[in-house]
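A single protein chain has been omitted from the complex, and every remaining protein chain is retained in its original position.
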Amino acid sequence: MRLIIEADLDYHLPEPADVLLQVEVAATRDQRIEAERLTVTSPLPLAAVAGEDGVGQRCWVRGDGRMVATYRATVVIDRVAADLVRLPATPVRLLPAETVPYLMPSRYCQSDRFEGFVRREFAGLDGGALAAAMTAWVGSALDYRGNVSSGDTTALDTFASRSGVCRDYAHLLVALARAGEIPARCVAASAPGVDPPDFHAVAELWLDGGWHLVDATGMARADELARVCAGRDATDIAFMTVFGTATMNAQCVSVRRG
Amino acid sequence: MRLIIEADLDYHLPEPADVLLQVEVAATRDQRIEAERLTVTSPLPLAAVAGEDGVGQRCWVRGDGRMVATYRATVVIDRVAADLVRLPATPVRLLPAETVPYLMPSRYCQSDRFEGFVRREFAGLDGGALAAAMTAWVGSALDYRGNVSSGDTTALDTFASRSGVCRDYAHLLVALARAGEIPARCVAASAPGVDPPDFHAVAELWLDGGWHLVDATGMARADELARVCAGRDATDIAFMTVFGTATMNAQCVSVRRG
Amino acid sequence: MRLIIEADLDYHLPEPADVLLQVEVAATRDQRIEAERLTVTSPLPLAAVAGEDGVGQRCWVRGDGRMVATYRATVVIDRVAADLVRLPATPVRLLPAETVPYLMPSRYCQSDRFEGFVRREFAGLDGGALAAAMTAWVGSALDYRGNVSSGDTTALDTFASRSGVCRDYAHLLVALARAGEIPARCVAASAPGVDPPDFHAVAELWLDGGWHLVDATGMARADELARVCAGRDATDIAFMTVFGTATMNAQCVSVRRG
Partner (left out) sequence: MRLIIEADLDYHLPEPADVLLQVEVAATRDQRIEAERLTVTSPLPLAAVAGEDGVGQRCWVRGDGRMVATYRATVVIDRVAADLVRLPATPVRLLPAETVPYLMPSRYCQSDRFEGFVRREFAGLDGGALAAAMTAWVGSALDYRGNVSSGDTTALDTFASRSGVCRDYAHLLVALARAGEIPARCVAASAPGVDPPDFHAVAELWLDGGWHLVDATGMARADELARVCAGRDATDIAFMTVFGTATMNAQCVSVRRG
């Protein structure tokens, strides 16, 4: 599947500050970038470093006054959405080194708190069957609603409020998966069909030797997600982190099938 | 029902400190105190003030070095456990003044976070039918287990861990009830059948013009609970609050039918 | 001092809901209401109950669609701002019953966490001298700034961010005072000189047998504050609590010397 991605950010920084952008689609085995351009009004040259876990990249820019970033990309997704339910479980002691940090609780995905719920609700399941059951549970237990959560909302909050946006769905699924001994990370992605159109966040679960993209909101299938970056939770995958203050003038994201 | 209550506290205070005790059974319409004695090793005279909402009393003592408190009481409980399910709902705007604070979220009972869950899980219920459903839900959703919670554990934590002790059951039920527009407070109580024997905590829900004791652990019926004090959550009803530091040497609580 | 208070609230409730308003100035010994009118578009009659601690009143209204509330009052403040520093300390064991709840930590004023800081920063002080030192400390340690805090911000957050609005100043002072064994509550008030004009929040400290209003922001003196209601923290003193959802169309508060 070919995706055409357009993102326009327009911000104001009252004082000069370094800004970290994570908007570029990652070049990985299962998604190929046909064309791409990122332009930013920055008084200093852009500086890119590898992203978390080597997925994608972080782009440093300098903001001073008005900052406009424009991103255009055409990406071909070449990924088959796995049938999670048939993937076998990997005992934690056999996990590869790079997945072990994703077993641990993090600020917004306090998996250590969910062990009791997971043990009761999903008794007898593990591996892909557990992942599939958790994904279905999150999808049906939550209502997709804006304005009920904020940047401080954690998986614990969402578990009680039973509502939120993509970020909250991803956090809750990641917290449950880790509590079920499945390495899980959060992924920023672009996908068509996200309503309202915006940067998207999904979960990525390690099963049967590989990472599998899972969108608990049901908005996007694994074969139509363009992965941008990955991390422990929203902290790591924000599309913009300002080392100072900024206010938004306008922002627009569009993703369509090409 | 007649209850014979014996509580022995033995603590060490490295430096002199004021100590607030809430261990005495409250004299109320539905529980009559036949005999009672509280003795405390205190270098200053005991000073009692009325408890929260006028329920029971708070007793100030002074601790310095070893502090031993002994409480003995014989209490007759004269209360009929109501059948909650038949009690009608009171619209919040018709609630008496003294119950309104118990609609509000508190530190350990963050009812504002649970509105989404309550709306989904208990749709269509209100008043006593809602209270009964919530009580049954908490009783079956949680496992009674020590050592999984602490003094910092909140209703949000318990909702995810699905386990805890009486304090945690009470906090969760209180949080749910408030989210369902039922005034709810936490009550410290003495009851036989608490295992292991200890000070007990239960919820008290305002329904049909009165407060109703509810023990979501199922350990005690409303007609065998001797109420000590009431408050928003565990903060208010601790049996001992030390304005300094103390370590426990020994503590023993016994409640039996007399 | 005579204050002329005008408050206009204009909200939209997508579904019918009960709404609790706390905007009316309390009639107390030290503030006399010369004229007052609250009008609300409510399909059900207004119902008032006594406020927390008997200060002021809570007014229940019904919202359905557009809800407009208009409040006009002329109030004479007859209060002398005490010189805190000379007020003696009251040992906690001699405090009256109604002040004891205000020694306890609450959701936004986690005084139990601040004991170490208070012990170190304010060593050797107690009573009014301690209160005055804490007030000065909060006033100079914080920057008054909007948009850095939210309804979820606690005294712990403000202590680290060193910035906030009146609510945050009040929470931090209340938390410190309680940690210093001074009963402290939060008070909603109207005052001239609040910039930008809005409902105001201040602390009230129990010293030498009475409650003393203290505005750590320095915006208002005790003799120009019209007390509306009091409580443990922002939870209790919100000017509007909606038992459902509402969005603001417009809101305007004006307080001037008359």
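We call the chains A, B and C, going by the order they appear; numbering starts again at 1 in every chain.
Operating definition for what follows: a contact is a pair of C-beta atoms (placed from the backbone, for glycine too) under 8 Å apart; a residue touches a chain by one contact, two chains touch by 3 or more.
Everything numeric in this text was worked out from a predicted model, so none of it was measured.
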item: Given C:E98, C:E115, C:D208 or C:D223, the one touching the chain that is not displayed; value: C:E115
item: Of C:E34, C:D78 or C:D143, the one touching the omitted chain in the full complex; value: C:D143
item: Among A:E24, A:E181, A:D198 or A:E224, the residue in touch with the chain that has been omitted; value: A:E181
item: Per the touch definition above, residue among A:V80, A:A97 or A:A123 touching the missing chain; value: A:A97
item: Residues of chain C (touch criterion as defined above) contacting the omitted chain; value: 110, 113-117, 119-120, 141, 143, 148, 156-157, 159-163
item: Positions on chain A where the hidden chain makes contact; value: 18, 20, 44, 47, 49-52, 58, 60-62, 91-97, 100-101, 104-107, 110, 181, 231, 235-236, 241, 243
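Just so we're on the same page, only the chains that are shown with their structure count from here on.
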item: Chain whose average C-alpha position is farthest from chain B's own; value: A
item: Whole-Å separation of chain centres (CA-atom averages), chain B against chain C; value: 29
item: Interchain centroid distance [CA atoms averaged], chain A/chain B, Å; value: 43
item: Residues of chain B whose C-beta touches two or more other chains; value: 110
